[in-house]
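As structure tokens, the structure follows; a few thoughts come after it.
The complex appears here minus one protein chain, its other protein chains still in place.
Coming up: chain A.
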Amino acid sequence: MIAFENVGKTYPDGTTAVEDFSLEIASHEAVVLVGTSGSGKTTLLRMINRMVDPSRGRVAIDGEDVAGLDPVRLRRSIGYVMQASGLLPHRSVLDNVTTVPVLRGTSRREARSRALELLETVGLDPALARRYPSQLSGGQQQRVGVARALAADPNILLMDEPFGAVDPIVRADLQQEMLRIQKELHKTIVFVTHDIDEAFLLGDRVVLLRPGGVVAQQGTPQEILAAPADDFVRSFVGADRGTRTLHVEEIEGRRIVVDADGRAAGVLEPPAGGAARA
């Protein structure tokens, strides 16, 4: 479990990135922090692995204040995926994936055989293992970034706008891959994005932030869509826009979901096993 207890961050130059933020994230839960730039979402994420130390309050993992942990060992125990992948350009794909296990003292050979399996887990051809990051496409690099974050089998995965720099088709692909991986591995995921659709897709729980790390609303995607707390949330989730206000029309005996502009959004199936995701 990750707990933010009244944390705040004020930089030496006087700017306050986060005022007063509290949140509990259960184990195996995927929580998405979503907000515009200046909402402090990345700052909050980096407090978990001590890339940023809070000026006030504390961040605890399983009840233990991270301020008391060695930052280097802490970071090696937490997977981290960042925007534009953050791969080391002078290391091959394989060596990038083995980074953390090797830093933790696993033998290179053992780390490599596990890394090859991981490349398949994230949907990459192991033949790419010898390449350098600059020889891969943006989407492939991002997959390597995910494989690297998973390499030491961490309980916690921090993802800082990991799919922000790839085109929409590749992004949708990576998002589906992420859902599949999470179904399999059940990590505790803290995911940062400015894309509300991505947040609703990937988050068990979504935390909407205003500037300064102020929580505008938090809850499951369904809860937020069903009852936006205020106008800020309503405009952020696009409840005002036609795409989110859907109604059902019956066409040739099938129930079609149509948005406010009259565009068909999908087919309404009677609720069977799995509830439809928002």
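Everything that follows uses one rule, which is that a contact is a pair of C-beta atoms (placed from the backbone, for glycine too) under 8 Å apart; a residue touches a chain by one contact, two chains touch by 3 or more; residues count from 1.
Following the convention adopted for this analysis, contacts and distances are computed from a predicted model.
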Review point. The complex has one chain missing from view, so what does its UniProt entry call it, picking from "Putative transcriptional regulator", "histidine kinase", "ABC transporter permease" or "FAD-binding molybdopterin dehydrogenase"?
Key: "ABC transporter permease"
Practice item. Have a look at A:148, A:171, A:187 or A:234 and name the one touching the chain we're not showing. Key: A:148
Study note, to complete from the structure: Given A:6, A:107, A:137 or A:176, the residue that touches the chain left out of view is A:137
Review point. Of the listed residues A:72, A:127 or A:169, which contacts the missing chain in the full complex?
Key: A:72
Exercise for review: Write down which of A:44, A:82, A:129 or A:225 is the residue touching the left-out chain.
Suggested key: A:82
Revision key, fill the gap. Across A:100, A:150, A:207 or A:233, the one contacting the chain not displayed is A:100
Check your understanding: Can you list where chain A touches the absent chain?
Key -> 49, 51, 72-77, 80, 82, 84, 86-92, 99-100, 103-104, 132, 134-138, 141, 148, 158, 165
